[in-house]
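Note that one protein chain is taken out, while the other chains of the complex remain in position.
Per-chain numbering from 1; labels A and B assigned in written order.
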Amino acid sequence: MTGKNRENYNKNYIAYVNSFDPPTKHFKNCFRAFIVGGFICCIGQAIRVIFEEAFGLYGDELSAAVSIALIFLGTLLTGFGVYDRIGRNAGAGSIVPITGFANSVASPAIEFKTEGLVYGLAAKMFVVAGPIIVYGVLAGTAVGLIYLFL
Amino acid sequence: MYEPYLQLLWGFLKAFVVGGAICMIAQIVINFTDLTAGKILVTFMLAGVVLQGLGLYQYLVDFAGAGATVPISGFGYLLANGAIKGAEKGFFGAFTGALSSASAGISAAVIFSFLMAMVFKSKSKKN
Partner (left out) sequence: MQTVVFDKKPRIIGTGTIAGPKECAGVVGKYVDKSLTDDTFGESTYEKAECKMLSYAVSKAIENAGRTEKDVDLLVSGDLLNQIISASFTARDYDFPFLGVYGACSTMAESMAIAAAFINAGYYKNIVAATGSHFSSAERQYRYPLELGNTRPPQAQWTVTGAGGAFISYMGGGNGKKINAPAITMATFGKVVDFGITDVNNMGAAMCPSCAHTLLTHLTETGRSADYYDLIVTGDLGALGSRILKDLTWEKGVDIADNHVDCGEIIYNVIEDEFQGGSGAGCSAVVFNSYIMDKLKTGALNRVLFIATGALLSTVSSGQGESIPGIAHAVAIENI
């Protein structure tokens, strides 16, 4: 019973425990993700329209400016302690938009400030979002090199 | 005379539906696989890179605007797009293209996060 033999994991127990899992509310989760995700994209679209009309931006500059504005909003809401509440309810709806990326950078920065500005705030800043940049650069450069040699 | 407004509204509708749909797909993946937030972000970013590598994501961006660029797959699109454009200039461009196209987003994330961390502290949670 003490499970000393690690090969002899109690499969029955795990299956039995899994049978207790509360049912996932598929419809509710997906609906919320759709609404919140769509809403954030609409905010992005609004910023896009405003920047286009007001500053005459276009193309890459425009989309960069929209990203910067949304990232600012994401970090600001994180700072006010609001974004995690949206995330509790919206699930992927607030994780997947770029504001979620901003949240995953800002939240460890705020959290680990207590351990100092260098080894706390700065070192831990990409503890959640780091993989996105690592694999993004790897995959992006791979695509670039494939295009180069094709 | 209503035409421009209808155009605008149609743009918002497309952004809402496409952006919402991408988030909903992510939610379905979470529901069935228990992937954590970090893995979801990486997966969708990679999906954007691959789709743009095949030249497909551009159609979605042209169609939905912010609906396709705001989700993290749009970040992947940006990386792949930058790398492809860089590759047209040669080896060095292929090497630097990805990150330079994403520089605005990453710089913004670093700068704003730093500022917010200076101003705010993490709050205790009630639920």
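Keep this in mind: a contact is a pair of C-beta atoms (placed from the backbone, for glycine too) under 8 Å apart; a residue touches a chain by one contact, two chains touch by 3 or more.
Since the model is a prediction, treat every value here as computed from it, not as a measurement.
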item	value
Identified contact with the non-displayed chain, of A:Gln45, A:Ser67 or A:Ser107	A:Ser107
Chain A, residues in touch with the chain not shown (by the definition above)	1-3, 6, 9-11, 13-14, 16-17, 20-23, 78-79, 81, 83-88, 90-91, 94-95, 100, 103-104, 106-108, 110-112, 114, 127-128
Interface with the undisplayed chain - residues on chain B	30, 34, 36-37, 122-127
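Assume only the chains that are shown with their structure count from here on.
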item	value
Approximate Å spacing (C-alpha centroids) for the pair chain A, chain B	10
Footprint of chain A on chain B - complex, ascending	8, 11-12, 15-24, 26-31, 37-38, 40-42, 44-46, 49-50, 52-53, 64-67, 69-76, 78-80, 82-84, 86-88, 90-91, 93-95, 97-99, 101-102, 104-106, 108-110, 112-123, 125, 127
Of chain A, residues touching chain B in the complex	24, 26, 29-30, 32-42, 44-49, 60, 63-68, 70-72, 75-76, 78-81, 84, 88, 91-93, 95-102, 104-107, 109-111, 113-114, 121-122, 125, 128-129, 131-133, 135-137, 139-141, 143-148
